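Since the structure comes first, as structure tokens, the remarks are kept for the end.
The complex is shown incomplete by one protein chain, all other protein chains being positioned as in the whole.
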Amino acid sequence: MQKFHQQLLAQSEAIWKKILNHRFLKLTTDGSIPDDTFKAWMRQDYIFVREAIPFVALLLAKAPIQLRSNFIDIISGLNTELKMFRKNAEAHGVNLEHVIPSPTCHAYIQFLMNIAYNGSFEEGFTALYAGEKVYFDSWMEVKRNQKNQSPWQEFINNWTSEGFSGYVDWLAVTLDELAQGKPERDLKKMEEIFLLIARYEYLFWEMAATAEAWPV
Amino acid sequence: MQKFHQQLLAQSEAIWKKILNHRFLKLTTDGSIPDDTFKAWMRQDYIFVREAIPFVALLLAKAPIQLRSNFIDIISGLNTELKMFRKNAEAHGVNLEHVIPSPTCHAYIQFLMNIAYNGSFEEGFTALYAGEKVYFDSWMEVKRNQKNQSPWQEFINNWTSEGFSGYVDWLAVTLDELAQGKPERDLKKMEEIFLLIARYEYLFWEMAATAEAWPV
Amino acid sequence: MQKFHQQLLAQSEAIWKKILNHRFLKLTTDGSIPDDTFKAWMRQDYIFVREAIPFVALLLAKAPIQLRSNFIDIISGLNTELKMFRKNAEAHGVNLEHVIPSPTCHAYIQFLMNIAYNGSFEEGFTALYAGEKVYFDSWMEVKRNQKNQSPWQEFINNWTSEGFSGYVDWLAVTLDELAQGKPERDLKKMEEIFLLIARYEYLFWEMAATAEAWPV
Partner (left out) sequence: MQKFHQQLLAQSEAIWKKILNHRFLKLTTDGSIPDDTFKAWMRQDYIFVREAIPFVALLLAKAPIQLRSNFIDIISGLNTELKMFRKNAEAHGVNLEHVIPSPTCHAYIQFLMNIAYNGSFEEGFTALYAGEKVYFDSWMEVKRNQKNQSPWQEFINNWTSEGFSGYVDWLAVTLDELAQGKPERDLKKMEEIFLLIARYEYLFWEMAATAEAWPV
């Protein structure tokens, strides 16, 4: 029988394909991505990772006791990721101060926060899995197909590392456990969240590729 | 001396002008707006008003005791607005069931919920004032300039009524009181929220005018 | 088969018996309760009902769409209850201004708020049912056994009215639906909350009977 996380992935096949085929990833893979495009993404994703910490902290506050230390580790992992951003920003002359979140980046963060506050722990956990799984699959797609080292290799390596892979596996297994025995109506809400996160992830690549900005 | 709500409006002049000049309002004013465009807005705004109720309920939970009954009234007012939507939807053959919130509608709701949960009461109140003030000014702009009755007249009348006007005035006066004596850093957060809400409002007209949809 | 709300009541039999046999209710029934004791309860319960409004507002924010209007009605019902308190306070010369919540009253409110914020909607709903059911059963116990009119008759009548009885029935039926198909671990959390609310309700009578106060 299909596990819950497999069912989520099967239901999101169409959007997943669009994500993995996004030109942002294609151009990163073949090395032709314009510096400014990648840097725009870097600035926005830095904000996103930074604001993922409050999101994960809210999940920690609702987590069953036996999962709390995992969430402390996740917060600490995000903190380490921020350092990687800062190091690469310095190396590539990118200013991470005073970045204004783009509409999509802003919206995505609001969504995560609202799920964490207003939703059940299981719903919040689904959102976390969705976002991390998109990143793992996206950067694996790049890594598998790249022929040359990228100037952005450290980002590619970060989300394709064994550590990250193991973490995403743990999220999947734990999500399956959390979904165990839940009535259909609860699972449906988790499915909707999973799909919506995938959509926001697609829009995030799109935002970077189009240098999206606020009207004023 | 400028009151706080006046200061907010002065700082948002540029985006405010863009909102009031949006083609969605222009076309509604001169009667040339395509039915489908207005109906798309109607469906999305129905969702928005419906989801404003949880937002206002969260503000009620943080409101000072002396403002609580006002918030009970606001919830009740939103409920009445929903009835107006349903009545007009029936009259114009618009289906309000199973509407999928567009990206902008979804994002705007998430933002409101996150402000209400994560922000101070004063910040949430600022967001409420911003959204209602945009609607009052937008529909007043339509009403002042329209030469003929609109098939959508009831919407135009709703947000330009004396009742609504008085409510928006009360929001402004109360916001000024809430801002009284607050340190600059607190006011700045309120200003940022006010500006962001105005931006989301602009994107909301844009969404209706462009029939915005999710990638998949 | 036993319905979920029946199961909750069965599991709480011991504490329920202690509640219904509390001397506060006994003395109210036979008319011998000291004025000051009843008035102490009145002041504390006024605070409690007032602070139940934010609690119910938070539940509204998490409620499934089809239950939202019920929650708007519940808020409005609590508001009406406050008026009954104020009317009786005036009639009996009780000052409802500047009441300091006693430790138990304060703690009970904090618990409700934390359930509403941190728990699932179903958990919050369980707490609401528990509290209302205790009141219905407690005051029914008084009403059934009283031989003479009480000076506090309006309170006795309020929570034994047909309207209130129907509301508590609706809570029970709806709770059963919400519990439908939920895995054991979710039901267990709801059971724990139900029991804890019953305990706090017992302590609430105890607080009134002992004129509980803060150490300083």
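For reference, chains read A, B and C in written order, and residue numbers begin at 1 within each chain.
What we mean here is this: a residue touches a chain if its C-beta (ideal position, glycine included) is under 8 Å from a C-beta of that chain, and two chains touch if they have at least 3 such contacts.
Keep in mind that what you see is a predicted model, and the values were worked out from it rather than measured.
Screening C:V99, C:M113, C:M140 or C:L187 against the full complex identifies C:M113 as the residue touching the chain left out.
Across A:L25, A:A40, A:L60 or A:V142, the residue that sits in touch with the chain not pictured is A:L60. The chain not shown here touches chain B at positions 61-62, 117-118, 120, 180-186.
The chain not displayed touches chain C at residues 14-15, 18, 54, 103, 106-107, 109-111, 113-114, 117-118, 196, 199, 202-203, 206, 214-216. Residues of chain A in contact with the chain left out of this view: 50, 53-55, 57-58, 60-63, 65, 68-69, 71-72, 75-76, 79, 113, 116.
We adopt the following convention: only the chains that are shown with their structure count from here on.
By the residue-number overlap criterion, the interface of chain A with chain C counts as same, with over half of its numbers used by both chains. Comparing the centres of all chains, each the average of its CA atoms, the largest separation from chain B belongs to C. Per the C-alpha superposition, chain B sits rotated 180 degrees relative to chain C, a value rounded to a multiple of 5. The interface with the largest number of contacting C-beta pairs joins chains A-B. For the pair chain A and chain B, the distance between C-alpha centroids works out to 31 Å.
Chain B and chain C have Cα centroids lying 37 Å from one another. Looking at chain C, one finds that residues 61-62 touch two or more other chains.
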